[in-house]
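A single structure is presented below for examination.
As you look at this complex, bear in mind that one protein chain is not there, while each of the others sits in place.
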Amino acid sequence: MQLNVRPVLSALARNRTGAILVALEIAIALAVMVNATWMVAQRLHDIRQPTGIDQRDIFEFAVAGFSTQFDYGSSQREDLAYLRSLPGVIAATATSAIPLTAFGQGDGIRRRPSELSHQFWVRSMQIDAEGLKTLGVHIVAGRNFTATEVQPFSPHFSHLASEVLVTQSFARKLFPHGNALGKSIYGSTDKPMTIIGITSNFFGSVIDTPSYDGLLYPQEPGGYGDYICLVRTQPGKAAALMRTAERHLATANPNRVIFDAHVLEYYKGQLDAQNRNMVIFLSTVTALILAVTCLGIFGLTAFNVSTRTKQIGTMRAVGARRRDVVSYFLTENAFVLFAGILLGCILALGVGSWLSSAYALPRLDPMYLALGMVILAAIGQLAAWHPARRAAAVPPSVATQTV
Amino acid sequence: MLKMHDVSKIYRTDLIETHALRNFSLEVGAGQFVAVSGPSGSGKTTFLNVAGLLETFDTGTYELDGKDVSRLSDDARSRIRNEKIGFIFQSFNLIPDLDIYDNVDVPLRYRRMKGPERHQRISRALELVGLASRMKHMPSQLSGGQQQRAAIARAIAGDPALILADEPTGNLDSLMARQVMDLLEKINDMGTTVVLVTHDPELARRAQRNIHIVDGLVIDSPPYERRSSSEPINLGA
Partner (left out) sequence: MIGYYCRLALKSLRRTPGLTALMVCAIALGIGTCIVTLTVYHAMSGNPIWWKNNVLYAVTMDSWDPLHPFDSDHPQLPPPQLAYKDATYLMQSSIPKRKAVMTKLLGMLTGAPGQTLPLRVWTRATSGDFFSMFDVPFEYGGGWSSAADQGPQPVIVLSKEVNDKLFGGADSVGRTVLWDGHQFRVVGVMNAWHPLPLFYDLIDGAFNAPEDAFVPFGWVRALQQLPSGNMSFWGPSRIVTFQDLLASGAVWTEMWVELPDAASRQRFQAYMDAYWAAQRRVGRFQRPLNNHLTRVSRWLKINGVVSSDSRILVRIAFAFLAVCLINTIGILLTKFLRGAPITGVRRALGASRNQVFLQHIVEVAVVSLAGALIGLALGAAGLGAVRALYTGDASYSLLAHFDPVGVVWALALAALSTLAAGLYPAWAVGRLPPAVYLKTR
């Protein structure tokens, strides 16, 4: 039997409401599915973005003294000496920020002291000569701090260093057309700071979204009333060494507390939590919406089949093969799918542009839309397959039965 | 009881107009037993639907039980169907989910009758048709004849003035058909007007009066009568 489109269309016209409802369902499903998948892709990209540091093998803890007279300088030197003596520890440093957390500082950096209107905001950290080794960050150009360049602890919180390191990303931002190495920059004072080295990109402390822009000062921390010990261990030893160190240091000096001890991987999990939850929720809803839409398509086709038994019998009686009956119903379904997907396409693009303007999300990639259309069309036809097969099982004798 | 004057009913589709009833006039007196016959497509069913207030018509007037029902609202027509008309169908049309008792209960429910009265009427109707012992059976558990008797019980439970029966024996064998006809005669004897639509001359012959419809017109009213009629026969104009 040549497939004729006309009877299919007139049959659709008769159960118009049902067809319109399913088409509407398909449209919304497509719009949600495409945009949700697009968002999931963004979030997965964010989660997979390398941190640039070795968070699995780094642990940290914070140290704060009880009184204003507490000697942060000697305390951290003792702590570091102990930590570096532990077997399994590769490197340790004292710093003022916890990477991957909101705990830390930011600075406005200028390229010239007079350049007040051009500030570059950057997250900064105070480290010593072993800082880079501890983080697992390497020098791309120039050199690391030397031990003598590290400024001793001072109870003030301005940076006394005259040498700094910047990340590649921040170097490019500061000097897009030239080499940042050896250039002078200015922070909260008019004192110049020379860029002596450029490091690989990494996430320091984070506000809102992580950034590879970073600035490192050679400075013993503690000016803010606490300091952080960062410790890099041999692979897999971070958690155990953290407990050992915590136990020892808690009793070594009674005038202070050790707190917030964590392997940095923990903070990575926290940092990803919102993205991860979004991925879980969006995938779940997308799966559910697809399932419900398939059931809707299934129901519509099953209804059409059940109310047209006689018509099917007649088709069969005049010589339609089983596969003709199947393709008849699949064609009918294809029309509904087509209308739904067309409408859904417009809806998806509308939702996409609204999302990108209202929430500053990247614009929907048309590839996702195309892929969503193909997938929905395929799943939609699959959902109609079973009832269509049932239709094909109607015997031709139905045509001659009365009542 | 039933007085139609010049009733016309036209079915329209995009392409064609079908005159199902044309200037149809008929008068049926109270207490009569009338058989309506005619070939397929003659307008029998349309007549029945119009007479039973299931469908409206285009022109003419219709008086039922002394009241003009030609232009009533859907609600008012529902009410008249509920109170004055009992339907009996060829395919019984019992509601498959409900047992016999509940089936007979349906029209009484829509009349908002109180429980005890409903119960009394249902029992009486089922007793009359000889199904009192089957009231808790589902329709599918009964034979065709029993199902049709249950449908008759449902039709008479509300004490209608008019029974409209559409080929009530069409799906039954001859023995069961006879039982059903006996029952209809019994109901007629109790004073209820019965209009029977059939194409079976055997059955038609048992009626007091015979009406023939062809092409939407009353064309013939054969004079053979089982018993004497007190009402004049009105031919279509």
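Order of writing sets the labels: A and B. Residues in every chain begin at 1.
Keep in mind that, in the parts below, contacts are C-beta pairs under 8 Å (C-beta built on N, C-alpha and C of every residue); 3 or more make two chains touch, one makes a residue touch a chain.
Being a predicted model, the structure only gives us computed values, none of them experimental.
Asker: Who touches the missing chain here, A:Q274, A:S353 or A:S397?
Answerer: A:Q274
Asker: Would you mind spotting which of A:Q49, A:S74, A:T189 or A:S353 touches the chain that isn't drawn?
Answerer: With A:Q49, A:S74, A:T189 or A:S353 as choices, the missing chain is touched by A:T189.
Asker: Which of these, B:N23, B:S91 or B:S123, touches the one chain of the complex that we don't see?
Answerer: B:S91
Asker: For chain A, which positions touch the chain that isn't shown here?
Answerer: Touch with the absent chain occurs at residues 17-18, 21-22, 24-25, 28-29, 31-32, 36, 39, 64, 66-68, 102, 108, 116-117, 119, 156-158, 188-190, 224-226, 257, 259, 266, 269-270, 273-274, 276-278, 280-282, 285, 288-289, 292-293, 295-296, 299-300, 303, 306-307, 355, 358-359, 403.
Asker: Which chain B residues would touch the chain omitted from the figure, given the whole complex?
Answerer: 45, 49, 52, 54-55, 74-75, 78-79, 81-83, 87, 89-91, 93, 95-98, 106-107, 109-112, 154, 158, 166
Here is the rule we use: only the chains that are shown with their structure count from here on.
Asker: Averaging over Cα atoms per chain, report the distance between chain A and chain B in Å.
Answerer: 73
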